Structure formats: structure tokens, C-alpha cells
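All protein chains but one are shown in place.
So that you can tell them apart, the chains are marked A and B in the order they are listed, and the count of residues begins at 1 in each.
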Amino acid sequence: MSIDTVLLYFFGIAALAGGVLMLVAQHPMRVALALIAVMLSLAGVYAMLGVHAVAVFQVLIYVGAVMVFMVYVIMLLDVRDPSFVRRYSRLLLPGVALGALLVGALGLGMARLGGAPEPAAGAEAPSYLVRPFSQEFLQQYWLHFELTSVLLVAAVVAAIAVIRSGGRQDG
Amino acid sequence: MADLQVLLWLSFALFGIGLVGVMVRRNALVMLMCMELMLNAVILALVAFSLRTATLSGAVLVFLIFVVAAAEIAIAIPIVLMLSRQKRSLDVEGYDSLKG
Partner (left out) sequence: MNLLTVIVLLPLAGFVLNGLLGRKLGPTFVSVVGCGLPILAFLATLKAFSTLQLAGPDAALIEHAYRWAAVGERAFEIEFYFDRLSAVMTLIVTGVGSLIHVYSTGYMKGDAGYARYFAYLNLFLFFMLTLVLGRSLLVCFVGWEGVGLASYLLIGFWFEDPAKAAAGKKAFITNRVGDAGFLLGLFLLYWAVGTLNMDEINAAFMAPVAPAVSASLVGILLFIGATGKSAQIPLHVWLPDAMAGPTPVSALIHAATMVTAGVYLVARMHGIYEHAPEASQVVAVIGLMTAFFAATVALVQTDIKKVLAYSTVSQLGLMFVALGVGAYGVAVFHVYTHAFFKACLFLGAGSVIHALGGEQDIRRMGGLARRIPVTFVTFAVATAAIAGIPPLAGFFSKDEILWFAFASAQGGSPVLWALGSAAALMTSFYMFRLLWLTFLTPSRMSHEVEHHVHESPWSMTSVLVVLAVLSAVGGFVHLPEFLEPVLPLATAQESLEHLEHRLVYVAIAVAVAGFLAATWLYRGGLAKGDALAARFPRLHRLLGGKYFIDELYDAVLGRPLHWVSDRVFLRAGDRFLIDGTLDGLAATTRRVAGRLGRIETGQLQWYVAMAVLGIVGCLAWVWRHV
């Protein structure tokens, strides 16, 4: 049982705990903080697995941009809200049951069907460290990467459109 | 690799928690955050499979998902803001204009 495995399991359990906290906490800010904890734990999992590039960008993009945005929004909105008094919708029990069912179905299927296909024999395992990974990534998948910028442009336009139309309706 | 199964179980568990959160919590922003949790679970599964098959394509897909998640959150939050401004509340049970 090496230190790596222990840390791996530690981060895994931390992620789970954060997830459960998200369900239980009442204030949205606490939920956001729990989510940040989950994301950081997952980044730790990736780091332990050796996939450094993904771990880094998980923290940078997800925690650094997405969650920060979320936190700002929560801070700006009014907390005196009916969803405060009653946290859970009517679907509490059915929801939990369905979620458990789905997880069970997926897990069972996975267990019975065996794992992923074997890696090709004799192929060299790629390195997921930042430099080698980035080189491979931009050499082979540069087009896909550039195309995502189109998606981002579309998102910017959409955000502006939503804000503008909302402004016109409000009055 | 035994790790794969463990990782996948973790992924399914996080996905399930996120799903339950979407169905169960009343606050719109909390629902969004639970959806992010689901996305993260998917990313974990992708990484696990990428390691297992010893290829890069899983990790590359993860990058693309980052972009998508960012774009998504950039749109979703303004929408929720507009909605909350109109309905004067963040309670999703009140968002039932499409009823019937």
C-alpha cells in the first residue's frame, strides 16, 4: 500500500464527502464551497493518476473561472428566498430512489460486462505530463482545439443576446 | 486494472449524487452546481478510460469538455438571472409556465 494509493483513496473519499455536503447544505454559498472542494479533490485524483495536464486545467478553468463566477452570482443575488426555508422539492424520496437505481444499474452493467478493451499490445503508453501531453495534443488535435474557439464565440454572442433581451423586457 | 473499477464506481457515485441533487434541490443555482458535479463525474470516467486504453483521445476530449462547460455556465447563469428576475424567486417549483 504505497503513499500514492493512500492519497488516491483519500482524495476519492474527499470528493464523495463534498458531493454529499452539496446535497445537504442549506445556504447556496456552502453548496458552492462544497463543489469547489469536490473539484479540488478530483484534481488531486488526476494528479495521483499521473494525468497532470488535466489536473492543472481542472483547477485553472473549472475552479478558477466557473466556480468563481458561480460564487459571484450567489453573492449578488438576494438570499431571502423561499427556497431557503424549504430546501428540498416534492421529489425527495423518488429522486433518491431513482438516483440509486441508476447508479446500481450502471454499476451492475459495468461489473458484468468486464472492463474497457485491452490496450494494443506493444504500444507505448503515452505520457500525460504537461509538456509531452501538450506537444502530442497540439500536434494531433490542433484543429479540434481551434474549433472550440468557435463555440466560445457563440457563447459570448449568446450571453450578450440574453442580457440585451432581458434588458428590453424589463420595464 | 482494479483501479479502473474503483474509479468508475467513484464516477458513477458522483454522477448519481449530482443527479439526485438536480431532482431534489429547490434553488436554481444549486441545481446548476449539481449539473456541474455530473459533468465532473463524466470527466473522471473519461480520464479513467483514457488511462486504461493508453491513448490520448480521452484526455483530449476532457479538454474540449472544459471549454463546453465554461460556455455552458456562461449562458446558464444569465438565463437563471433573467428567470429569477421575472419570477422574483429562485425556486424552481415556480417555473411551471410550460404546464399542460
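One rule holds in what follows: a contact is a pair of C-beta atoms (placed from the backbone, for glycine too) under 8 Å apart; a residue touches a chain by one contact, two chains touch by 3 or more.
None of these values were measured; they are calculated from a predicted model.
Visitor: So one chain is hidden, and I want to know which residue out of B:51, B:70 or B:92 touches that hidden chain in the complete assembly.
Guide: Counting the whole complex, the residue in contact with the absent chain is B:92.
Visitor: Of the residues A:13, A:60, A:75 or A:101, which one touches the chain left out of the display?
Guide: Checking the options A:13, A:60, A:75 or A:101, the one contacting the hidden chain is A:101.
Visitor: Just name the one of A:56, A:77, A:91 or A:159 that touches the chain not displayed here.
Guide: Looking across A:56, A:77, A:91 or A:159, the contact with the absent chain belongs to A:91.
Visitor: For chain B, which residues reach the chain that was dropped from this view?
Guide: Residue positions of chain B that touch the missing chain: 19, 22-24, 31, 92-93, 95-100.
Visitor: In the full complex, which bits of chain A touch the chain not displayed? Write them out.
Guide: Output for chain A: 89, 91, 94-95, 98-99, 101-102, 105-106, 108-109, 112-113.
We take it that only the chains that are shown with their structure count from here on.
Visitor: Determine the centre-to-centre distance between chain A and chain B, using the mean Cα coordinates as centres, and give it in whole Å.
Guide: 6
Visitor: Tell me, which parts of chain A touch chain B in their complex?
Guide: 12, 15-16, 19-20, 22-23, 28, 31-32, 35, 38-39, 42, 45-46, 49-51, 53-54, 57-58, 61-62, 65-66, 69-70, 73-74, 77, 81-84, 86-92, 94-96, 98-100, 102-103, 106-107, 110-111, 115-117, 119-120, 123, 125-126, 128, 133, 136-137, 140-141, 144-145, 148, 151-152, 154-156, 158-159, 162-163, 166, 169-170
Visitor: Note which residues of chain B are touching chain A in the complex, please.
Guide: 1, 4-10, 12-21, 23-30, 32-34, 36-37, 40, 43-44, 47, 49-56, 59-60, 62-64, 66-75, 77-79, 81-82, 84-86, 89-93
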